[in-house]
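Entry: chain A
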Amino acid sequence: MPIYSFYIFDRHCECIYTKQWHEAERYQSAAAATARRASITSAPDGVSLPQAPGRLSVQDDAKLIFGVVFSLRNMVRKLSGPDDSFISFRTNGYKLHYYETPTNLRFVMLTDTKMSNLRAALHQIYVNLYVEFVVKNPLSPVEHPGGVGVGVEMFEYGLERFIKSIEAE
Partner candidate 1 sequence: MASSLLPPRIACVAIIGKKNSPLFLSTFTKSRDTLFFHFLIHTTLDIFTLRLPSKTNGDSDFGLLYAVDEELACYGWLTNTGIKFVVAVENPTSSGGEDLKPVFRALQTAYIRLVCNPFFENDELGAIKSKRFQKEVGDIVEGWRPGSRGE
Partner candidate 2 sequence: MSTTKHARIGEEVWKSRVDKVNAELVTLTYGSIVQQLCKDLEGDYTEVNKQLDKMGYNIGLRLIEDFLAKTNMGRCNGFRDTAESIAKIGFKIFLNITPTVTNWSADNKSFSLVFEENPLADFVELPDDGRAQNELWYSNILCGVLRGALEMVQMQVEAHFASDVLRGNDSTEMRVELIRIIDDELPPGDE
C-alpha cells in the first residue's frame, strides 16, 4: 500500500525533514475520491501529473500539516487530558499518522486510506533511524534549523528501505 509523504517537525515547530513518494498516485486517488467513481484507470502517459487545483509547494504543505496536527493534538489534550494524543485521521484521499516524542519531536506520515495504523512504525523510525543516525551523529548539530543535519545518507537510506518494507506488507 503506498505511502505518500513523511514529515518531521522539531520542538520549535519547524519542519526539519520532508520526503514524498508516489506523487502521481496520491493526487489521483484524491481526485478519484472526489470524483466518486469517475473512472481513472491508468496514469496518464505524459509527464504532466494531474495537478490538483491550487496545489501548494512542499513547504506550504508542511506548514499546513503542522497546523492541523498541532491543533488536533491540542484539542485532544483539552478533551481527554494531557496524556492523550491522537493516532491518525483519515480523509477520502489519504490517512495521516501521527507520533510525538516527549521531547516534542513530531513524526507525520501520509498514506493510502487503507493503510493500517503506523504509529509503531513512526516510533521505529524515531528509535532506529532518527536517534541512531541523526542524534548520535556527533558532527550533526543538536538543533536542525532548516533541516540541516537530518537528511544524512544513512538516515535517507534507512528510511527508504523501511518505507519499502512497510509498503510491501
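Observations on the model:
The rule we apply is simple: a residue touches a chain if its C-beta (ideal position, glycine included) is under 8 Å from a C-beta of that chain, and two chains touch if they have at least 3 such contacts; residues count from 1.
The candidates came about this way: all candidates are chains of the complex that A comes from, given by their letters.
Note that the structure is a prediction, hence the values are computed from the model and not measured.
Candidate 2 is the one, among 1 or 2, that touches chain A in this complex.
For chain A in complex with candidate 2, the residues that touch the partner chain are 11-13, 63, 66-67, 70, 82-83, 101-105, 123, 126-127, 130-131, 135-136, 142.
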